[in-house]
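One structure is given here, and the rest of the page talks about it.
Removed from the display is one protein chain of the complex; every other protein chain stays in position.
Right after this comes subunit A.
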Amino acid sequence: MKPRFSLDLARPSRRHWLGYLLLAPAVLLIGLIIVYPLIVSVDISFQNVNIARLDQPRRPFTTANYERLFTSADFWNAAWVTLKLVIIVSVFCFLLGLGTALLVNNKFKGRSLARLLVALPWAVPEVIAVVIFAWMFDSSFGLMNWIFIKLGFIDTTVNWFSSPAAAFMVVCMTMIWKGYPFVSIMMLAGLQSIPEDFYNAARVDGANTWQRLVNITIPSLMPVLGVTLVLVMLWVFRDFSIIYVLTGGGPLKATQTLSIMTYEQAFGFFKMGYASAIGVVTLIICVIASRLMIGRAPDNI
């Protein structure tokens, strides 16, 4: 008996159906896990909701959360702290990552060990890294105060987490330590894909080390660099655990980024409508920044 309906995926005209079919579970999952909560967040951000519940009737539409957000000094402070953090951490991660990648790309004795050491911070779980840094910078019994006093840099202990500038610096250092190995690994992969012929030709033309770096290495790394910088920037933007465990956003909101502010409003003060508004604005900033960086990348190659 002939089946009433059959899907012949072998037919050339329907071959692409198989692709859609195979993609469907992943697309559905992404829709469920990412797109649906995103839509709900946008919806909640336009309601005056304290603790959101999906089974409750929708509250009236309001732009009050956004009005409050854009007139809030705390929001602009958090945006400024986030921007500072993104720039400082990304730049230092790039410099350290590129430097260490160039170093371990050379042939020398113990290169494998050096590569392992460079990549090590990346493998350390974030919370453990934070605990180590918190102990190192402890105001009363920390290693850094002891070292600085012994070296004569300071004559009294520094209260690292009671000073806005010092706390911000500690957060930056922790994030750079945790983030630079990723850049290093990506750069190393990029360096190994540059043909040796380029360098040989440059040497024949009389190019020195600096000229080879500026004219061959950096331009060849640009595609990798663009993607890596976007990933690092997004990581700094959304990172929560390092700041939360280290300073909780303090002192005096000196380390309060947009993600810390979102969490605090949602789960500290139970103002989920307002927290959603911060989340939506953060998302928009991230999308614009990523688009600008990725969009510009091909021009730089």
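Note that in this section contacts are C-beta pairs under 8 Å (C-beta built on N, C-alpha and C of every residue); 3 or more make two chains touch, one makes a residue touch a chain; residues count from 1.
We take it that contacts and distances are computed from a predicted model.
Novice: Given that one chain of this complex has been left out, which of "Cytochrome bd-I ubiquinol oxidase subunit 1 apoprotein", "Carbohydrate ABC transporter substrate-binding protein (CUT1 family)", "AraC family transcriptional regulator" or "ABC-2 type transport system permease protein" is its protein name according to UniProt?
Specialist: Going by its UniProt entry, the chain not pictured is "Carbohydrate ABC transporter substrate-binding protein (CUT1 family)".
Novice: Which listed residue (A:Trp17, A:Tyr36, A:Phe61 or A:Trp146) would be found touching the missing chain in the intact complex?
Specialist: A:Trp146
Novice: So which of A:Ala52, A:Ala129 or A:Val280 would be touching the chain we can't see?
Specialist: Answering carefully, the residue with contact to the hidden chain is A:Ala52.
Novice: Quick one: which of A:Thr156, A:Gln192 or A:Asn208 touches the chain that's been left out?
Specialist: Checking each option in A:Thr156, A:Gln192 or A:Asn208, the one touching the absent chain turns out to be A:Thr156.
Novice: State which residues belonging to subunit A touch the missing partner chain.
Specialist: On the side of subunit A, residues 50-55, 138-141, 145-146, 149-150, 155-157, 159-164, 248, 250-253, 264, 267-270 touch the unshown chain.
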